[in-house]
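Each remark here refers to the structure printed beneath this line.
Removed: one protein chain of the complex. Kept in place: all other protein chains.
Then we have subunit A:
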Amino acid sequence: MEALNLNPTTTPKSCLPKTYFLKAPLLPCTFKPKFSPHNCQIHRRSFKKTPFSLTTACKLKTPQDNKKNNTKSNKIAKQIILSEGEPPPLAEESGGAGGSEEAPAKLGSGSGVMGLVKRLPRRILSVLSYLPLAIGEMFAIAGLMALGTFIDQGEAPDFYFDKYPESNPVLGIFTWRWVLTLGFDHMFTSPIFLALLALLGASLMACTYTTQIPLVKVARRWNFLQSSEAINKQEFSESLPRASIQDLGVVLMGAGYEVFLKGPSLYAFRGLAGRFAPIGVHLAMLLIMVGGTLSATGSFKGTVTVPQGLNFVIGDVMGPIGFLSKPTEAFNTEVHVNRFYMTYYDSGEVSQFYTDLSLLDLEGKEVLRKTISVNNPLRYGGITIYQTDWSISALQVLKDNEGPFNLAVAPLKINGDKKLYGTFLPVGDVNSPDVKGISMLARDLQSIVLYDQEGKFAGIRRPSSKLPIEIDGTKVVIVDAIGSSGLDLKTDPGVPVVYAGFGALMLTTCISFLSHSQIWAIQDGTAVIVGGKTNRAKGEFPEEMNRLLDRVPELVNSSLSRQSDSIVG
């Protein structure tokens, strides 16, 4: 029989591999043929597995089942959308959460205490992994977050009394009582929001455990479909007259499929990673949640405004955020601001802020020196120092060549966001009740505007120019403008965890885009019946299949009869 098939006139394209394939149903040999063009292998399924092991999985997707479920799904979907439409999305949600606890309780009362203990975890799992619940949680979280951006956060209670008065409630019901009792004035740390996040985390875990992992186990099995009806029921099906299933196998391998052959039936799949990845997405989300919790409970934060040339000790500035916050050795480090300066564009706008920092240990020895700027923080011993703000602390002024005097500068409140600083140089008798003098205003460290005793504009001087200006007989030289640097300090033990979660999330989301495609085929006499389905790229799949099936060579008559013989025999 092999000699027959080796005849080159019968199967001109791939005669050699074919002979090996045909051996498969006859001799259970473990010999795997290697194909040089693709260097991939055909796997043979062991005979131990029952052939119908997975027909149930395929049956799930039949149209009859869909119809049955339609009425139910309609209701669920409507509920969810309705709940989103109502102003306080919490009400139903807390109800839903309560329901999840009630359900197992009811069941327990029926079947005794032991039954309750045994069934409770499973019951909770199944409730948590119920997809509509998870979707409801996500909607509720999204709704709360949206609400959190509309309600001003972190104001004093008086603010909410004014903004949401009981006499004139927003949407008829929404007053400050809602805001304050539900904690919407600090939405993103409010118990309701955090509880919802925790519930979502629980749902994530439950779903991964009860739904995703079994799905992957199913997908990993090679299941052959034995009847052409089963294959025709697939989302894509096609019948190839005068073809051989081995040729199809080779073509599919060329397209990157893993191909398994058993007798007259073929199973091939591609993109299994696309099935695994959603698990990874869920785990990455959990990792981020864990990291976030760690950040919220174990951080230190501090803000300080230090004039150029002064010092501060890190531990004095930092305050703990959560109950897990533990100070470290590095908190004893002293920080010295060597210099604070800005660089400017030609148009006069600030281009960057720089602070030259020295870190000194307990003995006063410099351990680190770095110039930080926005986007370029300093990291030392788990502490990060950010450049976040600035102000002007003093002006150094020569008055009639005396001095230099340091004039303290005060921030002035004006309309708009731009900063403005001012100071005052008294002229004449300082002790008189109506002392007059020269006013100086500055928007940045670059130029100072001077006004005379009557408040009239006198001139502009740059600290760098050392150019004197004479106002009402007083000669003033502005020697320097001393800035102070606004620094944010923090330690955050959650960052490595969160970053790991970020990396995993990016990777797994990308992999999730891969489509898990499965193809079944069966040799039915001279024809090959091919069916397939895919879980994501449903639009492209038929096109791709048609392209692949076009490549399957059509057999001439003489070889066909022999082939079908050989398969039967």
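Please note the rule applied: a contact is a pair of C-beta atoms (placed from the backbone, for glycine too) under 8 Å apart; a residue touches a chain by one contact, two chains touch by 3 or more; residues count from 1.
Criterion: contacts and distances are computed from a predicted model.
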Among "Cytochrome c biogenesis protein CcsA", "NEDD8-conjugating enzyme UBC12", "Ragulator complex protein LAMTOR2 homolog" or "Isobutyryl-CoA dehydrogenase, mitochondrial", UniProt-listed name of the chain not shown: "Cytochrome c biogenesis protein CcsA"
Selected from A:Val170, A:Val350, A:Leu398 or A:Ala527 as touching the chain missing from the view: A:Val350
Residues of subunit A (touch criterion as defined above) contacting the omitted chain: 60-61, 65-66, 69-70, 72-74, 76-77, 81, 84, 131, 134-135, 138-139, 141-142, 145-146, 148-149, 153, 187-188, 278, 292, 345, 347, 349-353, 373-377, 384, 386, 388, 416-419, 488, 490, 492, 495, 498-499, 502, 505-506, 509-510, 512-513, 536-540, 543
